[in-house]
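Here it is, the structure in full.
Excluded from the complex is one protein chain; the other protein chains are retained at their positions.
Read from first to last, the chains carry the letters A, B and C; within each, the first residue is number 1.
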Amino acid sequence: MNWLDQSIMRTRGLGKDRTGQTHSLTEALQGRYHYTIGPYSDPVLHIKPGDRVIVETRDAFESKIQTEQDLPSKVLTMPFVNPQNGPVMVEGAEKGDVLAVYIEEIAPRGPNPRGTCAMIPQFGALSGTSLTAMLAEDLPELVRKIDLDEQGVYWSKRVTFPYRPHIGTLSCSPEIDSINTLTPDSHGGNMDLPDMGPGSITYLPVQSAGGRLFIGDAHACQGDGEVCGTAVEFASTTTIQVDLIKHWNIQWPRLENESVIMSIGSARPLEDATRIAYKELILWMEAEYGYDRWDAYMMLSQCGQVRLGNFVDPKYTVGAGISKKYLAAV
Amino acid sequence: MNWLDQSIMRTRGLGKDRTGQTHSLTEALQGRYHYTIGPYSDPVLHIKPGDRVIVETRDAFESKIQTEQDLPSKVLTMPFVNPQNGPVMVEGAEKGDVLAVYIEEIAPRGPNPRGTCAMIPQFGALSGTSLTAMLAEDLPELVRKIDLDEQGVYWSKRVTFPYRPHIGTLSCSPEIDSINTLTPDSHGGNMDLPDMGPGSITYLPVQSAGGRLFIGDAHACQGDGEVCGTAVEFASTTTIQVDLIKHWNIQWPRLENESVIMSIGSARPLEDATRIAYKELILWMEAEYGYDRWDAYMMLSQCGQVRLGNFVDPKYTVGAGISKKYLAAV
Amino acid sequence: MNWLDQSIMRTRGLGKDRTGQTHSLTEALQGRYHYTIGPYSDPVLHIKPGDRVIVETRDAFESKIQTEQDLPSKVLTMPFVNPQNGPVMVEGAEKGDVLAVYIEEIAPRGPNPRGTCAMIPQFGALSGTSLTAMLAEDLPELVRKIDLDEQGVYWSKRVTFPYRPHIGTLSCSPEIDSINTLTPDSHGGNMDLPDMGPGSITYLPVQSAGGRLFIGDAHACQGDGEVCGTAVEFASTTTIQVDLIKHWNIQWPRLENESVIMSIGSARPLEDATRIAYKELILWMEAEYGYDRWDAYMMLSQCGQVRLGNFVDPKYTVGAGISKKYLAAV
Partner (left out) sequence: MNWLDQSIMRTRGLGKDRTGQTHSLTEALQGRYHYTIGPYSDPVLHIKPGDRVIVETRDAFESKIQTEQDLPSKVLTMPFVNPQNGPVMVEGAEKGDVLAVYIEEIAPRGPNPRGTCAMIPQFGALSGTSLTAMLAEDLPELVRKIDLDEQGVYWSKRVTFPYRPHIGTLSCSPEIDSINTLTPDSHGGNMDLPDMGPGSITYLPVQSAGGRLFIGDAHACQGDGEVCGTAVEFASTTTIQVDLIKHWNIQWPRLENESVIMSIGSARPLEDATRIAYKELILWMEAEYGYDRWDAYMMLSQCGQVRLGNFVDPKYTVGAGISKKYLAAV
């Protein structure tokens, strides 16, 4: 039996007993993409637990950067960036439940050079920003257009990166807030976590009826922290399976793949994001894996795995994980 | 000529040439109070630049804490706290303008004990919170009900505080976000800045048509930082005059009173809030008071005044000010 | 009876029963000034509790900046800045005691222009630094030489600041660390707190025999936060009275003047400095002024006073105070 059949999604999701339907969320069906994640937008799709959705995501710059001469400060209008598909309504989802999103595949869309990376004024970890205000001159504004396919990301003559795609932004709607798509928080949002690729399941707390799932912001590859502020951003065809776990009351997103479980926190300063992630993981080990709270705390001090998602967004994102081999009962 | 006649509001606001009308924004007229500040709610009032509004604000707990036995964890339902009046639409306000809000008076409403202070679990600067996650037991949950009038805040047999009221939450709407009323940011919001009392003018950047002004959260008094998480919260009758300054493109709220001008930043960590406030003040001195940028920077190192609004909300708020005596031309 | 006679120093210090002697700690007597504060340097003076010391402090640049053409990057050699007088040994001081330092007077020394302010590369709150690493070009390097006397600080044709001097760096030695003179911490050090002027008493925890008092870094005036990184630095003749309070086990420096008591914390991020200061103040109110811990916490939320010392040094400094009028028993 493979790991997926033993996953929380497959063992606790409502969809385990049915053959899911497959939906297409094309650009045409989506129509207007969204720049906030909240309860005030109209659903584009209604699905049932266990259904699959093939989503045409746009790149974070909404295809406005076509050449290396298309400077972000010229072609973009803040805050209208990082367009999201959705909201997708999941039948039966209510506050106190969880949506499980299994990413099957992320395939590139559109003609090459499909990938875009940019240094944007007042953005990035080693630049003054609107929040970390500085008086220095801006860094140069630079754009890189990059060929990519499922075999590689062709960065330069010298360097090819492996194609390791992930979804940068994934969320249910907050209960009453409508949050711009640059900001991650307890609802998910712009986490920019490299683990959120094919073969991963993300668990998102449901805050309103239907869950209101949003998805977008595919990255062909990304380093820990997304230090310059952008990954290799690209338009994708992303296939997900969505399930519903009733009455699982979690406060922050969680993730599972073949080898680890992970809790995800987003906050500033960065130690607070890390604190959230580790605390949630400890409470999870206590609630569901038979660990004493203090034993979990001391154990993670020996085997905890930390992933820095981003430290460039309005909140920073950290995942704290533990290998599944330590979770099996004796 | 008094300072008010020389203020930015009175010299640059559209209302200076007309006799403003006075509106009453009563509880009845308000109807439903708001828990987010954003562009998705229906206006309750339309006014013209220079008009006065007498607002019946509710306390931050919406009167649900009537006795010291009414524990927040029992009677409150998050995120439905800190109810706001509004949105008030100001004729002619457009993105790139500024709303000026002069606070004339803040008078207590309702029978004593009108004031409420509480230690709320997972809230306050010296407690673990949802963002600064800790594993310790919560602090005790405590409520204080306090008699107050315009002569004093009768804290205990031993201590009476002066009545020094201010408005904790004041904002225009963000352009696309709808932000819960606990969080301050560049739109204003829950700044909890003691300077925002009678005799002050707050300048708020307009992000959408009409400005969409929200107001609430009166405090009878508050220390720097609001360390336990709450002030002496009370229901008020607050009288404001609202004016419109066209084409004043500011990024963060500003404030003026008889003796200082002040820029206001909200962010985490606290040094980032302070950086924003000082940078905005420097740019303001450069743009409007004839100072060289570096001279302003070095000068503020000798005479800048910092007020810590709060360091308990989801973002912290700091005001950086300079005495008006240093702004007069030679 | 004036406040000083009722101060902690005068009521609990060993020196209250004797007529103190006056010592001169001249440049000649000092000889080599110190760039770290620690237990490894040789005493320059031995005094008794209640004695006065007239100290010739050097400016933070050690007089190497004589003209506006003397750029810090040319004339200074890091870490050899902020020279300190001391260590002064106080008879009978042991770990677990407190040194009380009453500042009687701070008078300027040397010919005008005595004052120096500078923008130093990779230093200051709105610049990338060695700790807040950025990739931008440095801000311009600028020096201001300023005439000053006890009537004023003559900043420019347009602006004269009042002469409000204070001591930037004051400390006992840590127990085993020897800490550079740019860094404040629980021992005191480079706090850059404007309240530490004439008429104030600073209480410093003793960590080693004799206390090993260091003092230096006079500022003719300074704004909250010392935003550009430097105040109006000058050489001074500073007169202090030093007393010894036995068995007062405090963890961080404290301060008293005519109107407030204040606790002082130094840490990063800035909220941690503020947390320390407020927690220490609460514990102080509980231990010595008859307040319940939670009552003190909630009270300070209404009347606490926060001073930002600096947010430019390797650790930031905050004082949290309360008016003495709230400390008197009923």
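FYI, a residue touches a chain if its C-beta (ideal position, glycine included) is under 8 Å from a C-beta of that chain, and two chains touch if they have at least 3 such contacts.
What you see is a predicted model; the values in this text were computed from it and never measured.
A.B. asks: Among B:Thr57, B:Ser127 or B:Ser173, choose the residue that contacts the chain missing from this document, as touch is defined above.
C.D. replies: Answer from the full complex: B:Ser127 touches the omitted chain.
A.B. asks: Among A:Leu204, A:Cys221, A:Ala235 or A:Val260, single out the residue that touches the unshown chain.
C.D. replies: A:Cys221
A.B. asks: Which residue from B:Glu27, B:Glu105, B:Asp138 or B:Glu286 sits in contact with the chain not drawn here?
C.D. replies: Candidates B:Glu27, B:Glu105, B:Asp138 or B:Glu286; residue touching the omitted chain: B:Asp138.
A.B. asks: Which residue, A:Met9, A:Ile37, A:Ala100 or A:Met119, contacts the hidden chain when the whole complex is considered?
C.D. replies: Only one listed residue reaches the unshown chain, and that is A:Met119.
A.B. asks: Name, in rising order, the residues on chain B that touch the hidden chain in the full complex.
C.D. replies: Here the touching residues of chain B are 126-128, 132-139, 269.
A.B. asks: For chain C, which residues reach the chain that was dropped from this view?
C.D. replies: 35-36, 38, 40, 79, 130-135, 175-180, 186, 251, 265, 267-269, 272, 275-276, 278-280, 282, 293, 297
A.B. asks: In the full complex, which residues of chain A touch the absent chain?
C.D. replies: 117, 119, 124-126, 139-140, 142, 144, 153, 155-159, 161, 221-232, 268-271, 274-275, 278-279, 282, 294-295, 297-306, 308, 311, 316, 320, 326, 329-330
What we mean here is this: only the chains that are shown with their structure count from here on.
A.B. asks: Mind checking the centre-to-centre distance between chain B and chain C? Centres are C-alpha means, answer in whole Å.
C.D. replies: 34
A.B. asks: So the centre of each chain is just the mean of its C-alpha atoms; given that, what is the distance between chain A and chain C in Å?
C.D. replies: Using C-alpha averages as centres, the distance is 48 Å.
A.B. asks: What are the residues of chain C that contact at least two other chains?
C.D. replies: 126, 139, 269
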